[in-house]
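One structure follows; several queries about it will come next.
Let's turn to subunit A:
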Amino acid sequence: MSHKHFGERLEDLRESLHRMSHDIEELLAEAVSIVGKADVADATGRVVEGDRAIDAIEVEIEETAIELFALHQPMASDLRVLVTILKINNDLERIGDHAVNIAEAAERLAALPKKVPIPPELQEMERIARQMLSDALDAFVHENAAEASAVRERDDTVDALQESLFRVMLTHMTEHNISGCLQVILIGRNLERVADLATNIGEDVIYMVRGTTVRHQAPTEASTS
Partner candidate 1 sequence: MSPAPIAPRGGRFEPRIAHRQRVGRVFHGLCLGAVVFGMLSLVVLIVDVSADGLQVLSLDFLTNYASRIPDRAGIRAAILGSLWVMSLVAVIAFPLGVGAAVYLEEYAPKNRLTRLLQTNIANLAGVPSIVYGILGLAVFVRFFALGRSVLAGALTLALLILPVVIIAAQEAVRAVPGSLREASYGLGATRWQTIRHHVLPVAMPGILTGTILALSRAIGETAPLIMIGALTFIAFDPASPLDAFTVLPIQIYNWVSLPRQEFQLLAAGGIVVLLAALLLMNATAILLRNKYRNEL
Partner candidate 2 sequence: MTTPTADTALEARGLSVHYGDTAAVRDISLTIPKNRIVAFIGPSGCGKSTLLRCFNRMNDLIPAARVSGEVLFRGQNLYAERVDPVEVRRQIGMVFQKPNPFPKSIFENVAFGLRINGFKDDLAERVEQSLRAAALWDEVKDRLDDNALGLSGGQQQRLCIARALAVEPEILLMDEPASALDPMATSRIEDLIGDLKRHYTIIIVTHNMQQAARVSDQTAFLYIGELIEYSDTERMFTNPEHERTEAYITGRFG
């Protein structure tokens, strides 16, 4: 099979991943929008459905990538691109799962008799996490390691926000519904995981572009390599 043929199929695969990443971003946006609302049943259902569809796409992309490995034995940059596609594919699917978790937690929140106030930290986390995901995916499309590096730096912020959220909710627990506060913490945890996954995506993009593995290294060391 010719290299041209491989090139075309790789392009198709990138397209598929691109569409999937759009779907994930929308899914996450929808899940996050449910938080704090009252009438959420339909929306939650949509998120769950959306995640199932994305799972199917994930399997397809993975199977295609493995087939390309077997048939074309890609080397050097082709190899790195294909590996990165596989990993991002996996990361996106897990983000979908987290989106479902967020939607379900929001549903449980809505079912409570007494409303739990949503702290600003949570909204900040939502904003940053979604931005990180979007930037990481852009870095992949642009094949830009600098953009990918920038994503990694914001992970600490999200972690700090989650800690703060946790403490705030802990103090509120005595006054408000314990279950409700737990749901909020849960949503925060899931958003933190989304940020971690976005960071992973960033690191994978750096590997793809530079051929160096920066996972498990602190951001400042890695960005000078």
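In picking the candidates, the idea was that all candidates are chains of the complex that A comes from, given by their letters.
By our rule, contacts are C-beta pairs under 8 Å (C-beta built on N, C-alpha and C of every residue); 3 or more make two chains touch, one makes a residue touch a chain; residues count from 1.
Note that this is a predicted model, so its numbers are computed, not measured.
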Of the listed candidates 1 or 2, the one touching subunit A in this complex: 2
Candidate 2 partner contacts - residues on subunit A that touch it in the complex: 3, 6, 73-80, 211-212
